[in-house]
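All protein chains of the complex are present and in place, except for one that has been dropped.
This part shows subunit A:
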Amino acid sequence: MKIETAAHSDYTVISIAGEIDMYSSPELRDTLLALVKKKAATVIVNLKDVKYIDSSGIATFVEALKKMLAYKGKFKMAQVPDRVMEIFNFSKLDKVFNIYGSIEDAANS
């Protein structure tokens, strides 16, 4: 798994590539919690290059989402690949996350 962070004036984009599973999710958690600690107003996770996500990976996003909601921060997802979207739909996580087609859409919403 590879993580890239790009800070913009009013939002931060976290681009993830590869597999998000039990072994790689702690690194992702560290990245997201560092933003939560700074009370980042808007975080957009770009999942375009994610090949696979398991429930540990989803829990990492859930934790960031819950912590950001607590201070009224916005946690958004963009460019979710079909394979990952299937998992989200199957688990009704589409009711949990705000999902956008592009980073621009996520940033402008």
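What we mean here is this: contacts are C-beta pairs under 8 Å (C-beta built on N, C-alpha and C of every residue); 3 or more make two chains touch, one makes a residue touch a chain; residues count from 1.
As a working rule, contacts and distances are computed from a predicted model.
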Of the listed "FtsX-like permease family protein", "Serine phosphatase RsbU", "Cytochrome c" or "Methionine ABC transporter ATP-binding protein", the name UniProt assigns to the chain that isn't shown is "Serine phosphatase RsbU"
Among the options A:14, A:35, A:58 or A:103, the absent chain makes contact with A:58
Interface residues of subunit A toward the undisplayed chain are 22, 29, 54-56, 58-66, 90-93, 95-96
